[in-house]
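Got a structure here, written out as structure tokens. Questions coming.
One chain of protein is taken out of this complex; the other chains stay put.
Showing chain A:
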Amino acid sequence: MTTTTRIERHHYDVVVIGAGGAGLRAAIEARLAGKKTAIISKSLFGKAHTVMAEGGAAAAMGNVNSRDNWQVHFRDTMRGGKFLNNFRMAELHAKESPQRIWELETYGALFDRTKDGKISQRNFGGHEYPRLAHVGDRTGLELIRTLQQKIVSLQQEDKREFGSYDARIRVFSETTITELLLDGDRVAGAFGYYRESGEFILFEAPSVVLATGGVGRSYKVTSNSWEYTGDGHALALRAGATLINMEFLQFHPTGMVWPPSVKGILVTESVRGDGGVLKNSEGKRFMFDYVPDVFRKQYAETEEEADRWYTDPDNNRRPPELLPRDEVARAINSEVKAGRGSPAGGVFLDIASRRSAEEIRRRLPSMYHQFKELADVDITAEPMEVGPTCHYVMGGVEVDPDSGAAFGHVRGLFAAGEVSGGMHGSNRLGGNSLSDLLVFGKRAGGHAASYADGLTARPKVAVDAVEAAVETALAPLQRDTGESPYTLQQDLQVVMGDLVGIIRREGELADALVRLAELRERVAKVSAAGGRRYNPGWHLALDLRNMLVVSECTAKAALERQESRGGHTREDYPAMEPKWRQVNLVCSLDGDSVRLTRKPLPKMRPELISLFDRAELAKYLTDEELADFDASVADAGEADNR
């Protein structure tokens, strides 16, 4: 095929794939560093997944409880992730989040306020103090709109200076990247198509930042949109980078379960933060029965104490409804299995009997709205029915914590946001994602810019690589014998939902791998009807191969990890195993197939590990690690005495 000559070409210093919080923040940083920057997004500008985040952005500003600080936030994050987090990322995140949130105010964001005029902060599962900066229950919308408007303001500056809005930062909306192009082991550009016209487009750039979000579309019950097909994960793998922690998927405990068509759509955790409680069909607040030992000290034992906490958090322990998400999701799952579920197969989330109708409407306007319009349920009068839904992938591109540069054998590739891995360990705390996007988006954008600066020659895009990319992209349209992409997607969702879901078993995981291999054959022959203009069938056909390779990573890693931790629960290995805490499972591509290797976790610095009680560490660390810890504490003590 000689179509390559007609492909639209662009030259940029930094190409950011993804226009969610992470992508936009990265682009702002690259542009501020003076780089010519492109932002690419599968949907329209301002519609990325970040828009859906409800609860808030976690940052230890200490506006509501002045005892909060970065150390406490760091501790909560590590606990939430069951100590599997990359400690350095958790540290950077806890330290830098407040600045990143304050910065948003200088871009025009309007967060809800405290009485003394500061940014208000709300309680959320797993956070010791009220920590989430929020705007009602539409925080993600505020975040993305603010960043979008900041980009516009930079474009207005450029227009004044250079006469064109697009002079230094340009948004390519409804454009999908299907391939990264390399020059040896260096990134040389990105190839994709305009969804609108089906025409191809080639970006030549030495630095690429991946900010493509998650993988939830491989599951049927999910809070994620069509965009979440794991494109960034797959692009990174094919470019020679590695993925870590892919076995850890977060199932949000409270998705809508009724009506069936909206199954999976999220009910924000703020409902529980603001007083909502979970009840089974017998009317019992069952969460008190599910507080695991590691959390026993921080959670209330009686309903009375739990209820007092909302008004007097300093002298009472928090209600167990606010346990980390994995615990709550598992508890709901067990209640339903034990036959104490709601009619539609969930449990009841009740705020109506606990807060006044007026207060509910004021504090949870969009939840009120959502239930009223989608389910015809008035949440100020009746309980909601909720159940677990696939929500977030903790795993992702293995990156250098400080710069966001991808590991593996590729240079010039950076990743930030949900597509990167390590920050959240085995389980993400609510609210930690939005701040993660800002902290690591800024870092990745900045380092991508300085990497581009440091190059002496620009990498070159090879013509045959572009031709191959064109051919792969057009193939589904040229076949007319294969299966429909929609059928294949449904089959993939069944395999993942049934065999690699919340509760996993060895036999099922092995079975899943066999079926995924079969699906791979079928996906290779997928055919899409219609032409190239805005053809969703064709788009899905191209996304399928990404979903498939990422699903394989998840299944393989889930089979390998013989323990239960955070977002990975094995029925056959129900306990958390300190030995496994020392191991990250790393996926890479070997030709076409996924290769899994083990890699030791980096060791936490002494001043960070000493932020924890020994008693708490004992629940997570191996005996050798504990002995090590004791020795370092003794050393430090001696140093003090000297």
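Following the convention adopted for this analysis, a residue touches a chain if its C-beta (ideal position, glycine included) is under 8 Å from a C-beta of that chain, and two chains touch if they have at least 3 such contacts; residues count from 1.
The definition used in the following text is that contacts and distances are computed from a predicted model.
Participant: Unshown chain, UniProt name, "4Fe-4S dicluster domain-containing protein", "ABC transporter ATP-binding protein", "Succinate dehydrogenase and fumarate reductase iron-sulfur protein" or "Phospholipid/cholesterol/gamma-HCH transport system permease protein"?
Facilitator: The missing chain's protein name, per its UniProt entry, is "Succinate dehydrogenase and fumarate reductase iron-sulfur protein".
Participant: Which residue from A:Y12, A:F83 or A:W258 sits in contact with the chain not drawn here?
Facilitator: Residue touching the chain left out of view: A:W258.
Participant: Decide which residue listed in A:Q99, A:T302 or A:S353 touches the omitted chain of the complex.
Facilitator: A:Q99
Participant: Taking the full complex into account, what residues of chain A touch the chain not shown?
Facilitator: So the residues of chain A touching the missing chain come out as 43-49, 51-52, 61, 98-99, 102-103, 105-108, 110-113, 116-118, 120, 135-136, 138, 141-142, 145, 149-150, 152-153, 155-156, 165, 173, 196, 225-227, 258-262, 265-266, 366, 369-370, 373-376, 484-487, 490, 528-531, 533-538.
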